[in-house]
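Okay, here's the structure, questions in a sec.
Every protein chain but one is kept in place in this view of the complex.
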Amino acid sequence: MQTITADILKKVIHQRPQNSFKGTFGKVLIVGGNPNMGGAAIMAGSAAVHAGAGLVTIATAKENLTAVHSVIPEAMFVDYQDAPKFISLIKGMDVIVLGPGLGNDATAIKVIQTVFANVESSQILIIDGSAITLVAQNAALTTNATIIYTPHQMEWQRLSGIPINEQDDIHCNQEAQQSLNATVILKKHHSEIYFLNGEIHKLMVGGPAMATGGMGDTLTGILAAFIAQFDASFEDRIQAAVFTHSKIADELAKEKYVVLPTDIISYLQKFMKKNCG
Amino acid sequence: MQTITADILKKVIHQRPQNSFKGTFGKVLIVGGNPNMGGAAIMAGSAAVHAGAGLVTIATAKENLTAVHSVIPEAMFVDYQDAPKFISLIKGMDVIVLGPGLGNDATAIKVIQTVFANVESSQILIIDGSAITLVAQNAALTTNATIIYTPHQMEWQRLSGIPINEQDDIHCNQEAQQSLNATVILKKHHSEIYFLNGEIHKLMVGGPAMATGGMGDTLTGILAAFIAQFDASFEDRIQAAVFTHSKIADELAKEKYVVLPTDIISYLQKFMKKNCG
Amino acid sequence: MQTITADILKKVIHQRPQNSFKGTFGKVLIVGGNPNMGGAAIMAGSAAVHAGAGLVTIATAKENLTAVHSVIPEAMFVDYQDAPKFISLIKGMDVIVLGPGLGNDATAIKVIQTVFANVESSQILIIDGSAITLVAQNAALTTNATIIYTPHQMEWQRLSGIPINEQDDIHCNQEAQQSLNATVILKKHHSEIYFLNGEIHKLMVGGPAMATGGMGDTLTGILAAFIAQFDASFEDRIQAAVFTHSKIADELAKEKYVVLPTDIISYLQKFMKKNCG
Partner (left out) sequence: MQTITADILKKVIHQRPQNSFKGTFGKVLIVGGNPNMGGAAIMAGSAAVHAGAGLVTIATAKENLTAVHSVIPEAMFVDYQDAPKFISLIKGMDVIVLGPGLGNDATAIKVIQTVFANVESSQILIIDGSAITLVAQNAALTTNATIIYTPHQMEWQRLSGIPINEQDDIHCNQEAQQSLNATVILKKHHSEIYFLNGEIHKLMVGGPAMATGGMGDTLTGILAAFIAQFDASFEDRIQAAVFTHSKIADELAKEKYVVLPTDIISYLQKFMKKNCG
């Protein structure tokens, strides 16, 4: 198991090529935000925009249209129950985040089914929050996409069957992760990333100032943007995103007792500039 | 009667434990905000988020969905007239704030009844604003929860029967408070806190720059967050919250003629960091 | 004709009394904002909040509920077509602003009629924008309130019958103003204020950086807050409000090519603190 260091930032975050346009930096789709948790999808989308994704769309409940346009006018909106529009959007995306604020009712399952049925193996699918639980509980939910799961410990228990108090056993975690045929970012005090190539990386930055609602949603947006826009290896892009998220929190925690997701979003552009290789 | 001093801050606001997660810092539910006064519930919820509560939900009129998600995406929304969802939420909460912008019509009474019927004695219930008046006027409104009332002087008159011009008599106030079997934060120039253990504490910070609409709503959110997340005694957590609210106002009043609730909310994170023990 | 100087600020803006509460600083009602111009009423209300009014309510089209709660959660909302609620609110107000973004259709006339029929002579009524035009065109629109008109030159032409190119004649303006039995703030390069006591005051601050949509709406909110909260003479409070509005613009114009209404609103609290007597 290797520790992720600040070196990962300059390795991944490069100066953008002069002759580039927004398409160069990828298309990201955030899928989530039921009427009760619209803010989660908005924070994920806002994080993706601020982290440099070329084009960001938020597929969410129709009730969230105005909040999306008000909070992050740079992003586009689609009603995730408007099947024709939603499906046609999915097909053109580089990275899809599925889960922030999605909930766990019948609509959520329908949304997951729609995404799973329309993604291809070349597309990266980040599965977060209640979508992890629903996938764990519904064996019928399968997909061809390249999957990254971002469970916290209870979600990992549901997905892997490993009780929380046995999750210190990285070999056990890895065995479960490999059988899922997916990358797993296990979020906890000192998060761990399990890659399909067998590497396990541990995050030693981040702290308790981050323990607040919406922090995981924000991570998914940063992950999506980093994967969509950078050229480093898949593994390096993921490590850089995870490190960025927690390292910003550490810096802001010097002045703030609790660091909010929206604080991290606001600081992304400057942090990435300072740590650009 | 004792004066609350700045010492209370370091006594209550501690460094967060390294191995913690959002659940460690409690679940807060704000109940209020009819269509005319949605901002009150939003300010209470926003204050709770910025003061470090782990998870914050705002139960309010359905008309306020978008304003909630736009102003404080970190918070969740629930329609307080959607009884099944509302009731199931109540059961899992550590602290509930009832009243900011709730109004005094039939819907408000129904909402109070729903909260009162579903809380347990282990849950802290902060009753504010028009909810105080409605409780004072409806003897049928009773509950098992651990109650904190936050009346201003006219509301205290309604609740205690003590006319405003006789409220300088702390023994009289205390007698009424004890018979209510509740903690009372009497908001006025130099607010007083009456605890069930017989202690009375007086606040000597705060000033007229705070005399503006929404200031009390903001206090309830800070109270809820402090009670939900800290380990100090119940009495100390309440004093620290009340002190924080007014002390921030005093600091901001050095530069601002009137200090708005949203100004206080924006400064909470830095103030708590500076005064962390 | 006298020039308004900075002395007016310290004469009017005093330290708030220690033993005060939000009611001490007055109740302000903004009436305006049809669905097309909701921002106008929001800016007027936001200016009133930031300028220190104790309690601010915005009576506007029902479509603007969410924008009100999102932009200025400190303010309350009422649907100006909900006659019972609207009328009961009017009765308790100290100062009412009628006009920002109200438009000139049948709804606007109905709203003006409702206000005019329910105000009393002890209440201050600031009439702005299209409401001035409608009053000029409908002789049937009369009221008992104490009136302040805030016309720009074209509106003054409609109200007084004096063509713009003859409005340099202050005696002519004064004669028309006296026959209206109202205070008139004639907005132009170097605005003039005509009082019922015969005084005429001229403003020599302010400049072309203020020439942008919404600037007049913002003035009405500052006027309302100053009249509602301060103890100086009626004439002095009005002069101080008008001076504050333009003087802030001049200060901000040192750094900004155009000064927006929302810029002025953001600076009110600090400006008032710096110029507090």
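Residue numbering begins at 1 within each chain, and the chains themselves are lettered A, B and C in the order written.
Keep in mind that, in the parts below, a residue touches a chain if its C-beta (ideal position, glycine included) is under 8 Å from a C-beta of that chain, and two chains touch if they have at least 3 such contacts.
Predicted, not measured: the structure shown is a model, and the values here were computed from it.
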Could you run through the displayed chains and say which ones the absent chain touches? A, C
Residue in contact with the excluded chain [from A:R16, A:K91 or A:K110]: A:R16
Which candidate, C:A6, C:A83 or C:V258, sits in contact with the chain we can't see? C:V258
From the listed residues C:V56, C:V71 or C:I162, report the one that touches the chain absent from this view. C:V71
Where does subunit C touch the missing chain, residue by residue? 35-40, 42-43, 46, 63-64, 66-67, 70-71, 152-153, 188-189, 207-209, 211-215, 253-263
Touch residues of subunit A, complete complex, unshown partner: 13, 15-22, 24-25, 49-56, 65-66, 68-70, 72-78, 85, 268-270, 272-273, 276
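Keep this in mind: only the chains that are shown with their structure count from here on.
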If every chain is a node and every touching pair an edge, decide which shape results: line, ring, star, complete or other. line
For copies subunit A and subunit B, work out whether under half or over half of the interface numbers are shared, and give different or same accordingly. different
Mapping subunit B onto subunit C via their CA atoms needs a rotation, nearest 5 degrees, of 90
Whole-angstrom distance, CA centroid of subunit A to CA centroid of subunit C, is 48
Quick check on subunit C: which residues sit in contact with 2+ other chains? 66, 70
